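For reference, the structure discussed in these notes is given below.
All protein chains but one are shown in place.
Each chain gets a letter, A and B, in the order it is written, and its residues are counted from 1.
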Amino acid sequence: MDRLGLTLVILDYAAVAVFAASGALAAARRRHDIVTFGFFASITGVGGGTLRDLLIGAPVFWVGKPSYILVCLAAAAAVWAFGPGARREASLLWLDALGMAAYSVVGALKALSLGIPPFSSVLMGVLTATFGGVLRDVVAEEPSVLLRRELYVTPALLGATSFVLLRWIEAPVMVAGLAGFLAAFALRGAAIVFNLSLPPFGGRAPPA
Amino acid sequence: MDRLGLTLVILDYAAVAVFAASGALAAARRRHDIVTFGFFASITGVGGGTLRDLLIGAPVFWVGKPSYILVCLAAAAAVWAFGPGARREASLLWLDALGMAAYSVVGALKALSLGIPPFSSVLMGVLTATFGGVLRDVVAEEPSVLLRRELYVTPALLGATSFVLLRWIEAPVMVAGLAGFLAAFALRGAAIVFNLSLPPFGGRAPPA
Partner (left out) sequence: MDRLGLTLVILDYAAVAVFAASGALAAARRRHDIVTFGFFASITGVGGGTLRDLLIGAPVFWVGKPSYILVCLAAAAAVWAFGPGARREASLLWLDALGMAAYSVVGALKALSLGIPPFSSVLMGVLTATFGGVLRDVVAEEPSVLLRRELYVTPALLGATSFVLLRWIEAPVMVAGLAGFLAAFALRGAAIVFNLSLPPFGGRAPPA
């Protein structure tokens, strides 16, 4: 396997694992059983990449490879065994941030490597990064990450755009990937810590 | 490009633009930021066509062509700049009606042109016409258009059926397309203005 492929695979598994853990934490919050833990972990873990693969017409990445779902089930089992108690909410938020940052790069990388145009590859990064969390929130019937005030889509957009631009100027894939990941994670982290948000619509001229 | 292709493209962009605007208006109602405007506009604008393409096994129309998403972003920017204030709700309703009518024809047209049987082509028209709005309502956490009392699926069904039947008797695609569009829009418009609805289940024998 070449370096590009290896990067893709490692980031892919890492993103799957942390997103899966965030799905299991959502199941923990509602005190679900172990099977539902596995189900939530799996759809959150592979949901974003599944949408990406369907949209770009690639074989869905986990269907031929049990290892991805096994990673999700292991993450679910870990959350079940070592459930983080009082720190659960914060863990969920930060795991989601890690998964989002990794997937913004992975999604764009896979799209680029299959010959998708750069602009659409950025969008694939954003969708891959956000859709797993959206799916988790929909099935868990929690308020969607998309509707929160702090930046969420924006960090994914920053990460994917940075990565695609750096690849465009022929930066090595490791450099571009790391830069994209860090950019996305740093902005999302700042958004969580400082409650950063973009000005809302109408914020410039509030109704009297 | 032949006439069929041109019709498809023009209607496609028009439907994308108005649906995208309706998505941006949903974001405006919740006072979201500009990135979320773009996100909502994009998924509403291309959601129905994306489902259609996945179901009929065609390459997803916007992935290889940035222009579709650029139209969505332009619609989002326009709503942000000229946000319609008090008329927002009504605008959303009527834009949604326009997009629905156009997509009921576009969805059926694309399916027919790829050799999908007429009956399934009607269904593709209906799905294309309704799914963008459903997606918008799900991510915006608003009551789904599907659950409103006034006719919504029915006009899409009328538009797609009219179009497919007219094509079946070999009417020119322009004529069939315009007839289908007008039928769908007129019925949906009447439903909005006169609050038209079909008799509900059990309406014939109300509980005592």
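Basically, contacts are C-beta pairs under 8 Å (C-beta built on N, C-alpha and C of every residue); 3 or more make two chains touch, one makes a residue touch a chain.
For clarity, every value in this text was computed on a predicted model and none was experimentally measured.
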| item | value |
| --- | --- |
| Residue of A:60, A:74, A:147 or A:196 touching the missing chain in the full complex | A:60 |
| In subunit A, positions touching the absent partner | 27-28, 30-37, 39, 42, 50, 54, 59-60, 62-64, 66, 69, 80, 83, 138-141 |
| Missing-chain contacts mapped onto subunit B | 54-57, 116-117, 119-120, 123-124, 126, 134, 138, 143-144, 146-147, 151, 153-154, 157, 197-203 |
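In this section, only the chains that are shown with their structure count from here on.
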| item | value |
| --- | --- |
| Centre-of-Cα separation between subunit B and subunit A, whole angstrom | 29 |
